[in-house]
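Notes follow once the structure below has been shown.
What follows is part of the complex, with its chains left where they were.
Order of writing sets the labels: A and B. Residues in every chain begin at 1.
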Amino acid sequence: MAPVFASLHDAVAELIHDGDTVAMEGFTHLIPHAAGHEVIRQGRTDLTLIRMTPDIIYDQLIGAGAARKLVFSWGGNPGVGSLHRLRDAVEHGWPRPLELAEYSHAMMASAYVAGASALPFGVLRAGAGTSLPEQNPALQSVICPFTGESLTAVKAHRPDVTVIHAQRADRTGNVQLWGIVGIQKEAVYCAQRSLVTVEEIVDELAPMPGAVVLPAVTVTMIALAPGGAHPSYAQGYYRRDNAFYLAWDATSRSRESFGAWLRGVRAGS
Amino acid sequence: MKPTGEETMRIVAARALRGHRTCFVGIGAPSAAANLARRIHNPDLLLIYESGTIGSKPNVLPLSIGDGELAETADSVVSVPEIFAYWLQAGRIDVGFLGAAQIDRTGRLNTTVIGPYQRPRVRLPGAGGAPEIAAAAREVVIMLRQRPEAFVERLDFVTSVGRPARVITDLGVLVPDDGTGELTLTQVHPGVTVDQARAATGWPLSVAADVGETAPVTEEELAVLRALEQ
């Protein structure tokens, strides 16, 4: 039916459970950071986290010990350098070991599209000759029945929950996002459940050039979270906080300074 | 003004975009080279970012490949599946840039791990769009600093495979041999010697019979690059 409107706290409590497979998407733009913080605050654990670019949002969740496994294609701090918490988990098993399932961007996109289409796999022409299929059993090959060509088959993503941030929703639960729309539609559509945090809830969604509308029937819950994409940005609302990304390099570099950041988030409301 | 080796690398990469229509842009050195080319050598160059922006015209270099200005200045913004399927895989990209932590003599790249995969010494960011750029761009241009730890006999992980058009370093330019495909030094930047390039390579470097010298960086190229990168 129509999505349920709830507080961010209640929506996360309702939709995200320990051990779930969770995708939080947003390609640089509209990253659902507020939801990520709420997952940390509620102490979720053993999550399998899916995301093309783990970015700061997953560095935080990984550092907080929320993740058992990471499914991803590029794990850096864009334009800055390493994700230190991700590296610490992989290189030293701190705060816990992190299993990896590693793809390329196009493979991740294809896995989301396949999931959104209720197909068991997607097909693409990349990855042959690389080490990726050796490490990831979700990458196999498939033969074209017409040409005999061997292509890469990637297993569909079907997360338990997808979380995204959008500019706005109307009161019946239609969601609108615009600007760089990335993989969010497919991430929501391939999931069993979905949570959309929004900058605002409006009476009517004025049509916007380049906007994607997720019809209400495709969304499970909506939570108002103004500023919820910070330090990433929400086009039309606020700009990317590049200083935060740069500062995160120092904050996240040591377990101690990250711990201080984490205590702050946990103390937050 | 005298360019650093890395500045020369970006400027030479920008020159490689002359005469091309479309360029698939990642962040960092590729973005600098592509935007430099659009300003000096090829004003009609269509910049395509993997975030889905087609025809972006940023005024300053974005910190990330998804900054708002890329969308606001684009001719069209499409989804991530569309940019990879209908643009990159479809063969609409003339030039794709790649960087790496390691390269081998056939131009294969590693951006995944240093050390064994299950227990890496250094965990690198991973593949991103490199496997598909290497597979589908009409020309692949690789940019990386030439050091023995980067130019290696054996990759720790093969992240991408594909014959590059050229490898541009801070010392010179390497091109695959027509026959063997082995990367061969064909050009050194002003002031660089072939021996320096050999010393910076972790395998016995193949050197062309007639090694050229890179045309000097112009004042304009350097000024525009530095303005972009402030």
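Miscellaneous remarks
Following the convention adopted for this analysis, a contact is a pair of C-beta atoms (placed from the backbone, for glycine too) under 8 Å apart; a residue touches a chain by one contact, two chains touch by 3 or more.
As the structure is a prediction and not an experimental result, all values here were calculated from the model.
In terms of the labels on screen, the copy numbers for the complete complex are A x2, B x2.
The rule we apply is simple: only the chains that are shown with their structure count from here on.
With centres set at the average Cα position, the gap from subunit A to subunit B is 28 Å.
Subunit A makes touch with subunit B in their complex at residues 27-29, 52, 72-76, 78-80, 82-83, 86-87, 90-91, 102-107, 109-110, 112-113, 124-132, 135, 179-183, 185-186, 210, 212, 233, 235, 239-240, 242, 245. Subunit B contributes residues 27-28, 50-53, 62-68, 70-72, 77, 79-81, 84-85, 88-89, 108, 112, 117, 120-123, 125-132, 134-136, 157-161 to its touches with subunit A in the complex.
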